[in-house]
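Missing here: one protein chain of the complex. Every other protein chain is in place.
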Amino acid sequence: MSNGGLRQFSHRLHVATRGKGLYEITGEIASWLSGQSVRSGLLTAFVQHTSASLTIQENADPDVIADLNTFFSRLVPEDNRLYRHTVEGPDDMPAHIRAALTLTQLSIPIEQGRMALGTWQGIYLFEHRSSPHRRSVVLHLLGE
Amino acid sequence: MSNGGLRQFSHRLHVATRGKGLYEITGEIASWLSGQSVRSGLLTAFVQHTSASLTIQENADPDVIADLNTFFSRLVPEDNRLYRHTVEGPDDMPAHIRAALTLTQLSIPIEQGRMALGTWQGIYLFEHRSSPHRRSVVLHLLGE
Partner (left out) sequence: MSNGGLRQFSHRLHVATRGKGLYEITGEIASWLSGQSVRSGLLTAFVQHTSASLTIQENADPDVIADLNTFFSRLVPEDNRLYRHTVEGPDDMPAHIRAALTLTQLSIPIEQGRMALGTWQGIYLFEHRSSPHRRSVVLHLLGE
């Protein structure tokens, strides 16, 4: 497929969140990628938080990401009696658990200058806290 | 360990599934890898779907992967009253949730021309839909 010429690129993405739920970042990543002139390679996204995470989900029906958020709220209840770590509010320890159940990092192959996502795949930042946050995602690209 | 000579390779793996459960793909990946003449590197597998995923599990006792599938069926019930996204059947939204709880992508170091898997580790495509599907897994290899 290639020989030599591999280079690295990096970028910091900032995502403003407004409470628990999934925020699609496919477009922002694709936009940055399109400026790097890389035809094939590997793109890694890494979220620098322990109460937000990453996931790839269907981006066709918005009910899917609403149901996903609801499932995690039911699976990891906000109930201080269940946790010792309660000083940062009832949503903080559940946020850490939700993050541990999903992904801190995602790597996606690049083909013909684009992420090799399936037809319905979107990349989401998964916010697990109730109040607004500014989340930081490191993008690292290795390719040629 | 090395200097220079890094190259990239990619491949598409197709997996025919017959309902929920784990389908081992270690052999297919190893077979493709063995044709690339790469001694050390990093192999990434990326599944292009949101209702199938990847996992590494024990490949010694088949009861392990049966129990794993059963656990996920209990954890994420097929019950339309729990979900808004029901138009694609009672198994579709649970499939998305099961995928979010496992892995869309896996990267495995390559040493001496082979994946650095532990003794009992097998790589599985985890099918979350009830009916047969043809699943696509992108393999990306970076190495020398």
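For clarity, chains are labelled A and B in written order, and residue numbers in each chain start from 1.
One rule holds for everything that comes next: contacts are C-beta pairs under 8 Å (C-beta built on N, C-alpha and C of every residue); 3 or more make two chains touch, one makes a residue touch a chain.
What you are looking at is a predicted structure, and each value in this text was computed from that prediction instead of being measured.
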Sole residue of B:47, B:101 or B:137 that reaches the chain not shown, by the stated touch rule: B:101
Sole contact to the chain not displayed, among B:26, B:40 or B:86: B:40
Missing-chain contacts mapped onto chain A: 4-10, 42, 44, 46-51, 75-76, 82-85, 87, 93, 96-97, 99-101, 103-105, 107, 136, 138, 140, 142
Those residues of chain B which, in the complete complex, touch the missing chain: 1-4, 6, 40-42, 55-58, 61, 63-64, 66-68, 70-71, 75, 101-103, 106-109, 111, 116-121, 142-144
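As a convention for this text, only the chains that are shown with their structure count from here on.
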Rotational angle, Cα trace of chain A fitted to chain B, multiple of 5°: 120
Mean-CA-position distance for chain B and chain A (Å): 19
